[in-house]
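Excluded from the complex is one protein chain; the other protein chains are retained at their positions.
As written, the chains take the letters A and B, and residue 1 is the first residue of each chain.
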Amino acid sequence: MVRIGILTVSDRAARGEYADLGGPAIIDWLTSAITSPWQPVRRIIPDGFDSVRDALIAMCDNDKVDLLLTTGGTGPSPRDCTPEATESVIGRVMPGFGEAMRLASLQHVPTAILSRQLAGLRGNCLIINMPGKPSSVAVCLNAVFAAVPYCMDLIGAGRIQTDSAVIAAFRPKGA
Amino acid sequence: MVRIGILTVSDRAARGEYADLGGPAIIDWLTSAITSPWQPVRRIIPDGFDSVRDALIAMCDNDKVDLLLTTGGTGPSPRDCTPEATESVIGRVMPGFGEAMRLASLQHVPTAILSRQLAGLRGNCLIINMPGKPSSVAVCLNAVFAAVPYCMDLIGAGRIQTDSAVIAAFRPKGA
Partner (left out) sequence: MVRIGILTVSDRAARGEYADLGGPAIIDWLTSAITSPWQPVRRIIPDGFDSVRDALIAMCDNDKVDLLLTTGGTGPSPRDCTPEATESVIGRVMPGFGEAMRLASLQHVPTAILSRQLAGLRGNCLIINMPGKPSSVAVCLNAVFAAVPYCMDLIGAGRIQTDSAVIAAFRPKGA
């Protein structure tokens, strides 16, 4: 069973002052897009480098997630440390994800360039930073998810299938 | 009063052999775009890592500029060290700025990909590398400046307003 981590990074959501909207937006999108069996693993944590780093490591190494999507903490504010924490736990950066997500978001709002979203690999888990805003989450998943299943194949993560009416996952012939 | 640094990086301009064109191009653009009070802080220095690093630190920490725009020294030539010097003084990189400026410039000239323009944050100052060529300065400012006022808000720099006929600064509702 493929396990997908959804990590909400938000001081206010972690204190319960604010409903987590980014996490449910990711779950909704994945539910509509993925047709093979999968299981969500959710956490809600405060902003901050140590907080995010520790949660990413626990979800990859203990919860054994195959794919890990964060939401929140990617802006320029001092409390936004999700990209730094992500960079500290990955073995390699996948630069195309951040570029493609910023480019797609830029069609909607000029402040998309302020996002420092990063993606990378920790062992056989693909980690991708998503924005905090629910509508932006869908824009970003639409922009990159077609490449996610084949990436997961290549790194030895679980195999997923998608509904091509939502997102047409691409795998080369024979893969 | 918001203070905006304009740092011209050019061996020939610093020696007075060549009129600084990049600095005035930035001043002209900002004068047409910003409607709230602001004050320019200008320096002209030679190329070179130490030269640029020291000027960036002095303008951020002593002159207390809120926004710092460099012009020149972003190409592949050995004397072009502005991005390296910028990287050495910032606490975090803002990758979307360089990507968006190269993409916009690429509509005009294929050698736009040779620019290594970087942007990042030093405390509550946003530093952005601009090209040296005056016409390219306007292309780059048009490509990214709509996101600059909100970025300055988020990092605790001064608040600026723009003329939406020149550039429509974007702030989320309530910001």
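One rule holds for everything that comes next: a residue touches a chain if its C-beta (ideal position, glycine included) is under 8 Å from a C-beta of that chain, and two chains touch if they have at least 3 such contacts.
If you're wondering where the values come from, they're calculated on a predicted model, not measured in any experiment.
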{"item": "Full-complex contact with the absent chain, from A:M94, A:V109 or A:V137", "value": "A:M94"}
{"item": "Absent chain, residues of chain A that touch it", "value": "92-97, 99-100, 103, 121, 126, 144, 146-147, 150-151, 154-156, 168, 170, 172"}
{"item": "Touch list for chain B against the chain that is not drawn", "value": "75-78, 84, 98-99, 102-103, 106, 109-116"}
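As a convention for this text, only the chains that are shown with their structure count from here on.
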{"item": "Angle (degrees, nearest 5) of the CA superposition of chain A onto chain B", "value": "120"}
{"item": "Distance between chain centroids, defined by C-alpha means - chain A, chain B (Å)", "value": "31"}
